[in-house]
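For reference, the structure discussed in these notes is given below.
Excluded from the complex is one protein chain; the other protein chains are retained at their positions.
And then chain A:
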Amino acid sequence: MEALLSNVDWSEIGWASWDTLVMVGMSLLFSVLIGLPIGVLLFLTGKRQLLEQPVAYAVLSFVVNVLRSVPFIILLIVMIPFTVMLIGTSLGVAGAIPPLVAGGAPFFARLVETSLREVDRGIIEATQAMGANVRQIILGALLPEALPGIIAGITVTAITLVSYAAMSGVIGGGGLGDLAIRFGYQRFQTDVMVITVALLVIFVQVLQMVGDRLVLYFSRK
């Protein structure tokens, strides 16, 4: 066992895991905070919706599509000057978070838009008939009804961010991905590679399980 994992520095693995947790956690938080309102706006301004606004929808949709169509590895590099401007460095855990949010928020926004569209139009109509204004329709009916879908969306976004965070090792982002690239790839330490991959797999499994449980709890169907 010792011989098999001779290159593995467990405290290093521990710190890298913590860094990955922080990167995923922070970027998920900001992705949700930014993506949720954008998703709601996309839904509301869409065709035959409450605040139908073809121009606003087209602009918003275009921005979201652009961010989503750039491969994340390119987005990481393109974002460097902006990241430096925002937090002073493009390296380490902090430097990885802005590009992660740039990748995660538009992704989550689309998922929010889709789950809002799945809410039965009759519910919106019934809420309107009760004399609700747009804000009340969103907060009182649409979001609670779409909650299971939104939670599923958060889970998918979190898992995407785990793989994005691993990629950020390429530009010196820190975390398990960084470890895998520096030791596992560049120094041919296969044992480190195996451990980091195993940890990432466990991480994703746990996220999916927790997400599924929450969806189940909140769907009253």
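One rule holds in what follows: contacts are C-beta pairs under 8 Å (C-beta built on N, C-alpha and C of every residue); 3 or more make two chains touch, one makes a residue touch a chain; residues count from 1.
Keep this in mind: contacts and distances are computed from a predicted model.
Asker: Which of the following names does UniProt give to the chain that is not shown: "Oligopeptide/dipeptide ABC transporter, ATPase subunit", "Cell division ATP-binding protein FtsE", "NADH-quinone oxidoreductase subunit C" or "ATP synthase subunit b"?
Answerer: "Cell division ATP-binding protein FtsE"
Asker: May I ask which residue of A:Gly25, A:Gly92, A:Pro144 or A:Gly172 touches the chain that does not appear here?
Answerer: Selected residue, touching the omitted chain: A:Pro144.
Asker: Among A:Val22, A:Leu50, A:Leu91 or A:Ile123, which one touches the chain that has been omitted from the display?
Answerer: Here the residue in touch with the unshown chain is A:Ile123.
Asker: Determine which one of A:Ala132, A:Val156 or A:Leu214 touches the chain that has been left out.
Answerer: Looking across A:Ala132, A:Val156 or A:Leu214, the contact with the absent chain belongs to A:Ala132.
Asker: Under the stated touch rule, tell me which residues of chain A contact the chain that is not displayed.
Answerer: 120, 122-123, 125-133, 136, 140-141, 144-145, 147, 218-221
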